[in-house]
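In this view, the complex is presented without one of its protein chains, the others remaining in place.
A, B, C and D are the chain letters, set down in written order, and residue numbers restart from 1 in every chain.
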Amino acid sequence: MKVQSNRETEDSLNIEYTDTVGQPLCDDPKISTRNVDVFYADNQAIHDVSLDIGAHQVIALIGPSGCGKSTYLRTLNRMNDTIDICRVKGQILLDGHDIYQKKQDPVLLRARVGMVFQKPNPFPKSIYDNVAYGPRIHGLTRNKAELDDLVEDSLIKAGLFQEVKDRLHAPGTGLSGGQQQRLCIARTIAVQPEVILMDEPASALDPIATAKIEELINELKENFTIVIVTHSMQQAARVSQRTAYFHMGRLIEVGETDQIFTNPSHELTEKYITGRFG
Amino acid sequence: MKVQSNRETEDSLNIEYTDTVGQPLCDDPKISTRNVDVFYADNQAIHDVSLDIGAHQVIALIGPSGCGKSTYLRTLNRMNDTIDICRVKGQILLDGHDIYQKKQDPVLLRARVGMVFQKPNPFPKSIYDNVAYGPRIHGLTRNKAELDDLVEDSLIKAGLFQEVKDRLHAPGTGLSGGQQQRLCIARTIAVQPEVILMDEPASALDPIATAKIEELINELKENFTIVIVTHSMQQAARVSQRTAYFHMGRLIEVGETDQIFTNPSHELTEKYITGRFG
Amino acid sequence: MKISLMIFLLLIFAAFSYFMARQKITTAYRQHKSKHKILTLPKYFGYVAALSSLIPALLMMFFLQMVEEPYINHEISSFISSSQFDDNQDLNLYMNEIISADTPEKVAALSAEKQQVHQRYMEIQTTTDRTQAVIVLSLAILLAVWAFKKINTDTPARRVFERIVEGILLLAASIAIMTTVGIVFSVLFESTRFFGEVPILSFMFGTEWSPQTAIRADQVGSSAAFGAVPLFVGTMLISFIALLVSVPLGLMSAIYLSEYASQRVRSLTKPVLEILAGIPTVVYGFFAALTVAPFIRDLGQSMGLSVASESALAAGLVMGIMIIPFVSSLSDDVLSAVPQSLREGSLGLGATRSETIIKVLIPAALPGIVGGVLLAASRAIGETMIVVMAAGLAANLTVNPLDAVTTVTVQIVTLLTGDQEFDSAKTLAAFALGLMLFITTLILNVIALHVVRKYREQYE
Amino acid sequence: DGRDYISVVGSSTVYPFSTVVAERFGKSTSFKTPKIESTGTGGGMKLFCKGTGVDTPDITNASRRIKESELTMCHENGVDGVVEVLIGYDGIVVANDINSHDFNLSRKDLFLALAKEVPTGKEGELVANPYTTWNEVNTDLPAVKIEVLGPPPTSGTRDAFVELAMEGGCKAFPWIKATKAEDKSKYKTICHTIREDGAYVEAGENDNLIIQKLQKNPDALGIFGFSFLDQNADLVKGSMVDGAAPEFETIASGEYPVSRPLFFYVKKAHVSEIPGMQEFLAEFTSEKAMGEEGYLTDKGLIPLDEDKYMKVKTDTLELNNLAL
């Protein structure tokens, strides 16, 4: 690893942005976004991003703090709706259907596109109730036995079942940070979404917990499409197939993860990867 | 950069800890810590750390989240006193005097060992009053003119003066994140401490603001002794002369920054540096 | 039919249509089951079906209930040769015994004439009851059937249901407005009459309050002056004294509790202090009048001051004690809510705790503290009993705390409960005072809100 | 549902008497105990005259006679038959702490001590009341500060006190008495206006509080109802007025000059319709309640003399209409 201690000055970062470098589109998109702009009141946070998210893949979004990774992620299941001042322009298609059209019910959308947050946020309920919450509000099971199965299944998939099987009715908030985050993932899986969005899911966790989450992501990609935001390039490298680099609200470069990390095409990407800032 | 996607399992990380690798002690220590243990109630957060902090140097503390970097840092100016359940054992000497002895006054100590926090925390007062706060409470200046000079001087040193000179009496909370953090540094400098402790001072900032803070640290080391906690190895590499690697409350390895990043001696340090976790 | 029975039936109906609608949707789901599609829960269809019959039926029931009485009255009076009663009041008086007669013995005890009316009354009662029941229940059934037919899997049931709930929530929030309207409505009429007798300007700016008008008709009034200024000044004086006591004591208590005391002391002391706010004001009144006021008088006299036995000071001091919890509890909450980072920032610069509190925490918590003080001030302005008992009723225009003064609320109470005739200027003045106080606090509130908002904008 | 209890509103002065009757009535008959609200005479009249019907009161208590304007309002609202019942008198006493000075006052003393303006030696001239101690008013009185705790201008007690005591003293000045014929309103203003410079303290209508305040302040005098003096004879003592001590007998005989009549008013239309009305009226006007040795006198009510009592009793039971 090369250590650089000389710094570019601010000005040298002000490069004229052109189109995104790399292959933002792909053959088998689960979600396609086209010319997406996002505004917070008058402040534009995302500029003209077009990107496809391939089915059954893990795509990592990286970039310096404040570049708009979270904002972009949250447009994908309309979590931005909860912010009054936030407006979204452009097209976002899930399986070819525009999710921003009037008729689309955001509630159903979010059941299909689940989300895991940076800070583990279990409900102050039992472990069981945490996982059962989604299936219950959506009526996914017909009886208690089915629900039990679904909960167990989700916990197994999230790699948590062994650790908690004896205390399913203990509060979810009593788990360790890493366990809590896996609980949140289990909770998301239980709704059987098609896509899972993860916003820095391991940033608050210690290395061992992080390792478990990453293992889990590797397993989940069999069944789900996963979009993960991370500030750790190492993590992006370990878990993703594709990587997208954002800078100041623009999508600078997209490509195969290996390629991005070993041979970035855009100057900004390279600077970020080699640790000259961030 | 080498991309690694294979992971060690949890067990392989459970290494028997021996003594710290490298040179924890140095010739001209400003602060020496010996066999420091820190407990939160019954929970030991720092185990037997002995480390010297050389005068007019920047030393970086790195390590995975929760490893005790902040805890250790806060023992150096007794900020831990504010946490009821926190107990400190061992010796911490500032210029050879034990700062934890009864006679030592924490107020005086903190005037000598200043602190900058992770999240910028300007007081809800004007910029001027923020910087003048320390000098005023300690009675460092004799009259308004002297105070004006001191405030200006501190703002210049913190590289903020140009940006705010026309609105010294505007609220400090109205500045941008990076500016706020520099204001906090100016505020700390104004008391003319001998040591400055910085806990992830740039983690909430964008790359440009980060760059400015790092430049500032480079300049400050002429006059001050600086201890900086960071989660960014790149940043540690850029600003520090020595680096200490913590893991689960223990000090694993200390050494010249170049050496640590290019040629770590301890297995754990290497794993961390090469991005196998964290 | 009894209202309670009707409501019970309607609820059963609602429950029934809930189950029907739910069943229909569940069946429909099962028929074209698509495993991966997320569907609206059947229970929401049930709710919608139930509410769409329940709400209109209830409204209809209340409407019918409202017209029932006039209708029965009309029927009865036409039965008893209508000329007998001038108005409904007499009729309802006449009917009192008849309505009360719910046992055969009581009926037998009625006069012969009343027994006839009783019989007729029972007949009318029965028919109206039946008609009502038929209308309401058939409406409920009709709507339930309609809703059941109409509902299908495409109905956005959850959204409809949530709209209804949101409407109910909005209604709850609007009660504040209705209350305000109600208050204005209940004092406006009398106030206008008062201003017909006493010019509004001389009321608002008059400096003499001395309603010594005659009470009895054969008397001629002595002096009568309705200048509200002394009352408002008195209110302000007493409230000011009260705040002078409660703000420092409350704030210092809050500081001690939130910054110095251990968690245990805090969790114990806080509720204990809150008892102060719950003690009935009569108790404070006696204490102020019999212990504090004589003490102050004797103390003053021993120092050669002339102190009224009923001094504003005594009332203010005791009132100040009473409102301590408003300041202490609320300030304690906001002080604890000041981010730890500010505390650490200050301590990290070498400030002592008290310096941190005075120079950083209090300024940061100021909006909340001001809120608590405002609430305490509102309480002080509205307090009556302590002033009546300890400060008397003399409307002196003075700011000397050793003199006797009176307050707006005290005058409102004494004017409203006195012996004077109810359309005399004295009674009407109470309403005018109420209105003026309402407007004053409204203005103060708007100002306070703006000040706090400004402050927030500046520092957040 | 119908109302099966009697509803009474009105004066707080009559309340202690009215409630005694109500309680006995409730306990000794099968009717419910009447509900008696203490709203003040004026408030009571307002409710009473609002109309007839079960949601209006049947009876209102009054510590003064009904006013013509009030009666008119009653009529306008359809309350036609109103029966007036005079139940007795309430002595108004001037008292101070039992261990303090004895006061032997005249009405003139009271007038001079409490009027806003007092006559000078010269005829027709008035000055703002200059007296600060009692002996300035009358050299026979003790040399203590004038401080009188009394009811506010909204109170009937105050009104009666002004009329009986103050005006009585006022008339002692011939030229003032003479103005009555010429300029009635000037006369009233002179005689009825109480000083507002702090010597007269408006102390609310809680008489117990006044008594307790007198104990804390031995120099002060207090004005309140006789029943409170009766009950607290060990704490306060009544001043003589015009040579008469405030005692049961002197008040009843009229020797003690300051007392006022107490009334209640009945809605005739309600008597036959509200259960128990007739019986309640009978109980109230019975010998054992209102009579010379009735239980109301135990509570401090000064009874009517025999003739008046008989007239009141028959008027009430025959429901004779009030005529003003």
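Here are some notes:
To be clear about the criterion, a residue touches a chain if its C-beta (ideal position, glycine included) is under 8 Å from a C-beta of that chain, and two chains touch if they have at least 3 such contacts.
Please note the rule applied: contacts and distances are computed from a predicted model.
Of the names listed as "Phosphate transport system permease protein PstA", "Dihydroorotate dehydrogenase B (NAD(+)), electron transfer subunit", "Cytochrome c oxidase subunit 1" or "Hydrogenase expression/formation protein HypE", the one that matches the UniProt record for the absent chain is "Phosphate transport system permease protein PstA".
Taking the full assembly into account, the omitted chain touches A, B, C, D. For the chain missing from the display, the contacting residue among A:Q23, A:Q44, A:Q91 or A:N121 is A:N121, taking the whole complex into account. If you put the hidden chain back, the residue from C:S346, C:T409 or C:S424 that touches it is C:T409.
The residue from B:Q57, B:N77 or B:Q192 that touches the chain not shown here is B:Q192. Against the chain not displayed here, subunit B makes contact via residues 105, 107-108, 111-112, 137-140, 191-192. Annotation for subunit D: contacts to the undisplayed chain at residues 5, 7, 9, 12, 15-16, 18-20, 22-24, 26-30, 32-33, 35-39, 55, 98, 205-209, 225, 227-228, 230-234, 293, 295, 298-300.
For subunit C, the residues touching the chain absent from view are 38, 158, 162, 165-166, 168-170, 172-177, 179-180, 182-183, 185-187, 248-250, 252-253, 255-257, 259-260, 269, 271-284, 286-287, 321, 324, 328-329, 350, 352-355, 357-358, 374-375, 377-378, 381-382, 384-385, 408-409, 412-413, 416-417, 431, 434, 437-438, 441-442, 444-446, 448-449.
Note that only the chains that are shown with their structure count from here on.
Centre to centre, using the average C-alpha position, subunit B and subunit C are separated by 55 Å. Contact of a single residue of subunit C with at least two other chains is seen at no position. Counting only residues that touch two or more partner chains, subunit D has none. Subunit C makes touch with subunit A in their complex at residues 36, 38-39, 41-42, 156, 158-159.
Listed in rising order, the residues of subunit C touching subunit D in the complex are 86-90, 92-100, 210-217, 219-223, 285-286, 289-290, 293-294, 297, 308-310, 388-389, 392-396, 403-404, 406, 414-424, 426-427.
On the side of subunit C, the complex with subunit B involves touching residues 262, 339, 341-352, 355, 359-360, 363-364, 458-460.
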